[in-house]
Structures are given as structure tokens and as C-alpha cells.
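Take a look at this one; I'll ask things after.
Missing here is one protein chain; the remaining ones are kept as they sit in the complex.
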Amino acid sequence: MVNNTILVVGGGISGLTTAIEASEVGCEVILVEKNAYLGGKVTQINQYFPKLCPPNCGLEINFKRIKNNPKIKCYTMAEVENISGQEGDFDVTIKINPRYVNENCTACGKCAEACPVERSNDFNYGLDKTKAIYLPHEFAFPAKYVIDPKACAGSGCTKCADVCQYGAIEPAMEAKTVTIKVGSVVWATGWNPYDASKISCYGFGVYPNVISNVMMERMAAVNGPTKGKIVRPSDGKEIKNIAFIQCAGSRDENHIHACSSVCCMASLKQVTYVREQYPDAKIAVYYIDIRARGKHEDFYVKVQNEMNAVFIKGKAGEIKEDPATNDLIVIAEDQINQVLTEEKYDLVVLATGMQPATALSKVPAAMSYDEDGFLASDPASPGIYGAGCVSKPADVAAAVQDATAAALRAIQSVRRRNNG
Amino acid sequence: MAKKTGVFICSGCGIGESLDVDALVKVAAKECKAPVCKTNGFLCGKEGVELIKQDIAAGELDCVLVVGCSNRVNYEAFDFGPSVVVERVNIREQVAWSQQPNDEDTQAMAEDYIRMYMAKAKTVEAPEPYIAENLSKTIMVVGGGLAGMTAAIEAAKANYQVLLVEKEAALGGWLNKVYKLAPVKAPHTELEDTNLEARIAEINDNPNIKVYTSAVIEKTAGGPGLFDVTIKQNGNEIIERAGAIVLATGAVPYNPEKLGHLGFGMSPNVITQSMFEEIAKKGTITRPSDGKEVKKIAFIQCAGSRDQEHLPYCSAACCIESIKQSLYLKEQDPEAQAYVFYKDIRSSGQYEHFYKKAQMAGVMFIKGDVTDVSEGDEGTLVIEADDLLMGDKTMADEIDLIVLANGMVPTTAFEEGVYMGLGAVAAVTEGAGEAAASCDAPAVPPATIIKSNILNLQYRQGPELPDLKYGFPDSHYICFPYETRRTGIYAAGSVRRPMDMGQSVGDGVGAALKAIQCVELTEQGAAVHPRALDISFPDFQLTRCTQCKRCTDECPFGAINEDEKGNPLINPTRCRRCSTCMGACPERIISFKNYSVPMIGNMLKAFEVPEEDEEKPRILIFACENDAIPAIDMAGISRLQLNAWIRIIPVRCLGSLSLVWINDAMSRGVDGVLLLGCKHGDDYQCHFMKGSELAEIRLSKVSETLDRLGLESERVQARTVSIMDYEVIPKMLAEFMEKIEELGPNPMKGF
């Protein structure tokens, strides 16, 4: 008996797309997401390039499509532990981690008001704090609170449970494992920002004013740690000089070998964030090649013409810090002018690249990978397909395109088995 | 029509602490005469839901008003099956969380919302799908190149019938010219065979695929599920019915005749990338002028592309293609020299490995601007350049062959062989101007359609897919790259946007999925994205139609044609349920079962407008349900205080705004009307392209009417709101309120 259900692992923009697109063809879909909410990395992005529109807009449409569609079943806080069997008949073990908050939660927020302890907010890359019981972000879908067991004061404290009128707090909740049967699997666990602290000459993690591009997104976002104001993390001061450093980890034999394909456009976009807030700030972009492919070239031209930013052809080689002021000195070879430059900045943004999630956490099945950990396009296990940034470094449009294609592959897979 | 409406009021989440719930019950039960009205402290909990279920079972309720939280949350809890209409009255985010607690104005607001939704419930009906007859689920693919062949094969593999139409005698398109492909798989360093024969064999052997070669499309009539396509092949006309279409006609190289400044035409040894492919395919790479084996080659990147005089965009594939072609020569002769003059090497993503491969083979990459190409001795060529990284003028001589990376132009960008993609002007659809004049309304800027003679759509709005920019009929949306303005027709490959071979393959697969999805949803009478699964559809009361053509002009998806008499001819399977036509119709003859002009009209007539001396103004807000409404919800979730005089009505899209609503509101004494919709202009965010823009155009018309009535036109304004603007909304409302206070109360109050 062939199972026609499609399992989609990863609830970011790629996984969501595969799940929704397949379900709108009429397939039963199970979507598994590790976080407490769907949407993945794009929920943390302030605006998409080149339209400068908010990701939550498209996510809202996608969530509406899920709400209206009984064919999609979502598990959040869940991870796929094991896949066995074969195309058309997979047994999949899913571990569902405890949220400690049950379906009764109405997201009224009383619990967080009462909670006495705080935790570093990973949604904002540690730039601020939440309570130990928290809503991951305003747009969180599902809109349910969650307890961070590492931060929670534990059994001695019952403050959240005391104020909850709906019996939603369940401190005794335990991880559980479910086994499901599916016909095909789409692996869409996405990417992680490359750990910039590994690029020792840039001082990320040591100098407070060296941040990564993903942190910049949070800072520019109205629902971010600074309510959208771009400031220096060390002292909250406004920005006068800012540098963007491209290929911070990408195109590098010591780090990610491939080009991450999105960072150029992301930095150009972030130039517009800075310019909007600081009409007089000095903005510099250090680059090797500006890769604004296709019609994105228009955006590059626009930024060059209108944003009054300086583009320096030369990979930034080193960042030094003035410990008294936390100002940063970027040393690079300006190759057009054939000089070594040492410029001072208030804030430096590293365009850290994309590392596929599969570089650190492999698919629990026989799959092949390229040298950076991206899933190779010829699946070693028929019936299991990659989608989005586990397959290649991709921007949102390309990831969605790939995820749409993956939906068809997954459908073909189950239908092929039906025929056979 | 909903006959029995039960009202269930939740007092949880702070609602009970902020509002007098008993008084709300009175409004529902006494004033609005709801047969059932109950309250619960935790309506979305098991007990609360059970309460509703019991009443549905006992009282045969066919409509339930859930008065509590926003419909963005707890949607599963309040699903009682298709026979029960559920209306969510948001008094949590929009009242209790964003208004002064225990204030009479807050209470009045909540009571008004109950009145408004009771009025809505009276009009709303459960929609029934439109199921067309003789629907086809066949996927037609236009263009037999890489993207098209891929779409055809992949759709067939999912068990769909496929029609593949190719204008040339053989399938393959661009692949026919190509010697080898750039790598599409790990380790991303090896040239790959085109496998063209195998691909064609796969198509010919697949009984699901029917191929028409040497065939063009004379016309495409109908809509999704019902496309009647007239194919002309060898002088014969064949009519085929298809369910959805994948447009994969690809791109052509930019006309090298225009690249004289780079030496094209000066010497036969200055050629284009496609000419080089043909040479490589033949065998030994030699000079066209004398057949001498090439020992030194130069590639000039961005020949035409990234050039405001030629193609302002980057053609995306040329860097990879030149890297590939330089390797052809290195394969033939490792000692041969290859130069690549570039602006930026755009070997994005995993193509970086391929770039390294060419470097390793000794290809020399020069970041520089070519300043001159001239002839040297014995048929050789000389390039002069500014080598930017050397910081100096440089030259390369004794070059046997110069290859211009001349970029790509989509096949949809040509009209009668002339490239129209650059700054193409909007083709004025026949009758549009006349229609506008007859209706005394400002003309709607039509979408640019280049008559490229590919699909020849029998659509009133024009014969091809609308152009996005430079002739590419691409989606405007980042998160929805397959969004199309012609339902059921999906562009794929380099016709959609500049892309390389690997991307074209993926794009063909994705477009095939969208086409399949469209035929499946059409079979159920349901809409495709963004209102996927919506089974409502517009009903036209044609007896009252005045043939003003507004609906046919304004439909963003070209769903409405005209019959011989000028009456609108709706193609329901093309409809996306945005309801722009409903807002456009001055005679108000278009309505959906669950969304109509009278329905909203009843809502806005249901709330109370206090007398002037009470000094309680009323502001009516029409808010886009996709972006503005969630933003308002977010304001509530963030506990931001909103103005107490507002009454909000969500609309499917501001494009559905009927001017009669504004007239009705003003004549009731409402002091101001605010439209909250999505950003328009070049970077529009409206999910239905032009909804908010159309609403504003309509507004400009209503302002004259208001002036005639002696009402200030500033009382009705439109604002752009994105989903992230929730912090801005309180200020926006306050500013609008200030303006209204300046103008004083609406003199129509009490009439």
C-alpha cells in the first residue's frame, strides 16, 4: 500500500511553500518545524530586496492558505529523528519537544507579565531579552506562548501558571515521539548564518560594534530589539560611519567555499536602511564582486546613484578596535586606487554567508552532499528531495521557485509508486 | 441567506475586564434579536467550543458570530464545517486591547461591532463553487527548449496529459546550438552534455506528451480548464483544449549589430556567445575568417548588458557561459590563452566552484573596461582596456577570436521583430479610452502588453502576458515568483527573468506544478493563489449593465471579456476573487454570495452615529484584510491605544471599494472615511496589483461629489499601510482625527 502523504521538514519559506503548493494540488501534507513558530529565517528579515517589502506580508498570505486548508498538518517544536523504508512507504520518527504551554493558550500575554526571569532573545540574535515564557514574536504562527526550560525558574516558581486563567501552562509536559507513514519527503531545513566568530581577523563576538547582516535585519525591524533604530550595540549611539563587509565567510576556502549569492543584494538593501535613517552618514561597502544578477542590477544602480555610498573594491582584511571608543578600523586594499586604506567606523556589518543546515545536521537517510554540505541534486535515496537553501544558496524568490519544484517531485514520487 | 445566527461572546483575555459583557449580550439578543446569545470566559477552550456546537445541533444555527479574538488566531477551534458560516467579531485586539478599559466609548465600539456583524450575517451566504463543464486537465507547454521540455516531462511524470508546442522543426531550442552545459550538479566543476537526444527521446516515448513542432499558436481563447488553443502546423489549424499553460519560449541573444563599439561587424573574428557555441559544437575551435586554430581568445562580458544604452539589466547567465566557453578552448588546447574582460564576475552560489575551475585552467580574468577593439595583423584583433586592478591602460594583441557576451532578451519583448522591452509603452487596449470617457472616470493605467505574437490570447485586455519590466512577463512578488496576472498561464525559464540553464530547469518544474495546481483547483471551482481554495465567484446582474466597461478595464487578471453588445463576459475560471470588478461597477451589479456591496453597506449602516451635540465623531475605516487588518491587530497585540471613534470594516482588497459606501457613510453623518490599503506604484504591495491604486483613483472622483454636497473632500482620505506599520497607525489615526476636528462635525448628522 503506497502512502500518498508528503512530509515536509522545515517550516521556513521553502518548506512552507512546498507544503502549501503540494496541498493545493490536493495532497495530504505533514509539515515539521523545529522552532515554536513557522516562517523560519524570513520572519527575522526586515525587508525583502529589491522591493523593500516586509516578509510578514507574504507570510500572512501563506498562513492564511494553511488556515484554510485542512490537508496540511503542522508540528512545531518538532524534529525528524529517523527515516526508514523506501519511496512510497517511509516510516518517519518525529520527536516533539515540549512547549510547556498547551493548546489552551490564547496568547493573552498575562503569563509573560508575571514571569520573573529573563532569557536572551535568540529571535533577535541575543540583542535583547524576553521572559522565560514568551511569544517568539508578534506575528508568531501559531500564536502560542512557549517556555524556555533553560531559563525557567523551575518547579519552585508557579507565577505563570498562577495567572493563566486557561490552564495553558503544563510544566510536566514531556517530549514525545510519534511515528508516521509518508510516501515522500522534502527536506527544507534551510540555512544558518555562518558563524562569523570563526573569521578571527574581523573580531566578531569580541568587538561589540561588529555585527552580522542578520543582526542588522533585526535592528532595522520595527519589531526588533531597537524598535527599528539602527544604533551601535556598545553604547546605543547613532551611526555616522558604517561599513559593510562582503564575503565574510563566503567564497573562502577556509570557510564557505561557495558564494552565498544573497549577501551582495542584502547589503545593498541594508545600505538603504541606513540611508533612510541617516541622510548624512558615511557608508562604505567593501567587496570583491557585486553580484546583483538579472533585474537586481536595477537595484544596484539605484543604490549607487541615490544612496551616496562608497564602494571599495577590496576584501576587508582586518578589523581593529579602538578600545577607548569601541570604534572600528577597517583595513583593506582599495584596488581601484591601488592604496591600502585604514578607515574608522562606528559600526561594521559583516555580510556573513549561508551555511546549509545540512552542514551541521544531516538528513537521517542516505543522501549525498557537496563540499559545503548542500544536498546534492541527484538524490541517493529516491523519494527524498531537498528544497530551498539546503540545496543551494538562494534568495527568497529562488528558494520559493525551488520549493515549488520540490513539491512536484514529491508528488511525482507518490504517484509513480501508485502507478508501479 | 443566513437565517439563524447565534452570538457567542467571549469574556476572556481581558475582554471581560474591559467591557460590560452583559450589555453586549443585550445588544445582540434584544436589539439585534439573535435567537441565541451566550457568553463564556474561555470560548476557544473545550467547554466554550462545546457550547457553540450544542447550540448548532439544537438550534440549527447556520451562522455563528464569535465575538472575541481576531480571526487570525484560533481558526481551528471555530471551524464547524462547511454548513455553518462563522463570522469573527474582533473585540479583543481591536477593542479590549487597544482602547481605554471600562470606558463608554470602548463599550460603544464593541456594541457597534456586534451590530455591524449581525447586519453582515443577515446578508452573507455560503458560497457555492462554479464548476465548469468539459474541463481539461491537460497542461500545454509553449516552447520546446530546456525549460519547456523540462516542464513537459515533469508534468507528464505526475500523470498529466501534456501538449508541447514548438515553433521550430525540432525540439531543443537553445540546446540545439549549445556544445555543452555548465555544471548543474556537484561538484559544480564539470562541463555536462546537453543530453538533448535523450531528452527528446523521453518526450517522444512518453504517451502522455503530444508534440507539435513547426507549430505556432494562432489564438488562445477561454480560461483555465477551458483554454481553446488554435495551433497552426504546416498550414493546418488544430484546436486543442488545455487546462493551463506554461509559457517557456525563452530568450534570444541581444542583437550584436548594436555592439559595433565592441568590434562586431568589423571583423568576422568578433562573434557572439551563441556563434561560439556553434563553432565549438562543430569540432575544432577556429577563426571564422580563415579557419586558423584559435590560440588566443578574449571574452568581453556585459556586451550590451548592464548598459543603460542597451540592456540595463544583467543577463545573469553570461559570466557562467563565458567561463564555460573559455574551458572549451582550454579543453582543446591547454596552452591556448583566454582572457575574460569583466565588470564583476557573477558566478553566484555554487558556480564559484566553476569560476575556480577556469582559473585553475589558466583563464585570465581582467576587471576592466574595454575601450577599443581594433584589427591587428593577419586577421588578429587588438583590445585596449582600462585594467582597473592594474590601475593602468592595458592591451591584448594577436587575439584570434573575440567573443561578446551579448546577453539575453526575452522572446516576449518583441513586436513584429522589433525589440520593445526597453521602456515599452503601455499598449492601449482597444476601447479603453472610449470606455473611460463614457464613464466620466479617470483612466486606469493599463498593464503594458507587448504584442509578441506568442499566445495571441483572446482577452480584452491584450493578447499576451503583461510585461513586468524590460519585456519579461515576470511575477512582481518576491515570495510568490509564480504569481501571474493571467490566471493559469505561468512563465518559466529565461522568458520570465534572466536566468542560467540550471535555473531554467528548476523553473520549468516549478511552473509545471503551478499549472497542475491550477487545473486541480479549477476542477473544484476554487481560486488559485492568493485566495487559494476560495469557491466564491462574482455574479453579474447583467440586466442592469450599462456597458460602461469599468469591470473589464479594471480586472487585474483580464478575466472579463465583452460580448458583441459590449456586455461583460465573465470567465469564471480566470477569476481570482479579488472583487475589483465589484468595486469598479457604478451600477453595483456584481456581487459574491459572501461579499457584496449591500453586505458592506449594511454593516456601515448598522453602527450608531451619535448626534452632533454628543461630540462623539465617527470615523469609518475600510481596511485591506491582507495587510492593514493584521497591522491593526498587531497594534492591539502591542497594546497601542487607537482612536476611540473608529469603526473598521475589512475588505478583500481596497480594489473592491464601492463609492456608494462612501456616499452612504457620509449621508449617515459619519465624519470621516479612511481607506487603509497597500503601497502602490512601481514597488506595489497590493496582492491584486492595483487595488489600492484603483481605490484612490475612484476617490478622486468621489471628492467632486462631496464638494457638490458641500462636504469637504478631505473627509475621505486614503493611506498606505504595510503589515509592519502598526506602530504608525495610532499616529496616522490621530492626524486624520485632527483634520476632521478642524473641519468640524459632518452637517449631514441626524438627517
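Going by the order they are written in, the chains are A and B; count residues from 1 in each one.
The rule is short, and it goes like this: contacts are C-beta pairs under 8 Å (C-beta built on N, C-alpha and C of every residue); 3 or more make two chains touch, one makes a residue touch a chain.
Quick note on the criterion: contacts and distances are computed from a predicted model.
Chemist: Missing chain, UniProt name, options "Succinate dehydrogenase iron-sulfur protein", "Response regulator", "NADH-quinone oxidoreductase" or "ABC transporter substrate-binding protein": which is it?
Modeler: Going by UniProt, the chain not displayed is called "Succinate dehydrogenase iron-sulfur protein".
Chemist: Given that one chain is not shown, which residue among B:261, B:282 or B:393 touches it?
Modeler: Considering all chains, including the one not shown, the answer is B:393.
Chemist: Consider the whole complex, including the chain that is not shown, and state which of A:120, A:192, A:335 or A:361 touches that chain.
Modeler: A:335
Chemist: If the hidden chain were put back, which of A:251, A:392 or A:416 would touch it?
Modeler: Looking across A:251, A:392 or A:416, the contact with the absent chain belongs to A:251.
Chemist: Among A:30, A:243 or A:288, which one touches the chain that has been omitted from the display?
Modeler: Per the contact definition at the top, the residue touching the missing chain is A:288.
Chemist: At which residues does chain B meet the chain that is not included here?
Modeler: Counting over the whole complex, chain B touches the hidden chain at residues 337, 339, 345, 355-356, 359-362, 364-367, 384, 387, 389-397.
Chemist: Write the list of chain A residues that the hidden chain touches.
Modeler: 201, 247, 251-255, 288, 314-318, 331-333, 335, 338-340
Assume only the chains that are shown with their structure count from here on.
Chemist: Can you check the complex and tell me which residues of chain A touch chain B?
Modeler: 13, 20-21, 24-26, 42, 48-49, 51-62, 64-65, 67-69, 104, 106-109, 138-139, 143, 165-166, 221-223, 227-228, 251, 257-261, 289-298, 301, 313, 335-338, 368-372, 374, 376-378, 392-398, 400-402, 404-405, 407-409, 411-412, 415-416, 419
Chemist: Under the definition above, what is the set of chain B residues touching chain A in their complex?
Modeler: 12-14, 41-42, 44-45, 69, 72-76, 154-155, 157-159, 184-188, 305-306, 312-316, 344-353, 367, 388-389, 391, 469-470, 472, 474, 476-482, 497-499, 503, 506-507, 509-510, 512-514, 516-517, 520-521, 528-530, 532-534, 626-627, 630, 634, 637-638, 679, 683, 685, 687, 722-724, 726-727
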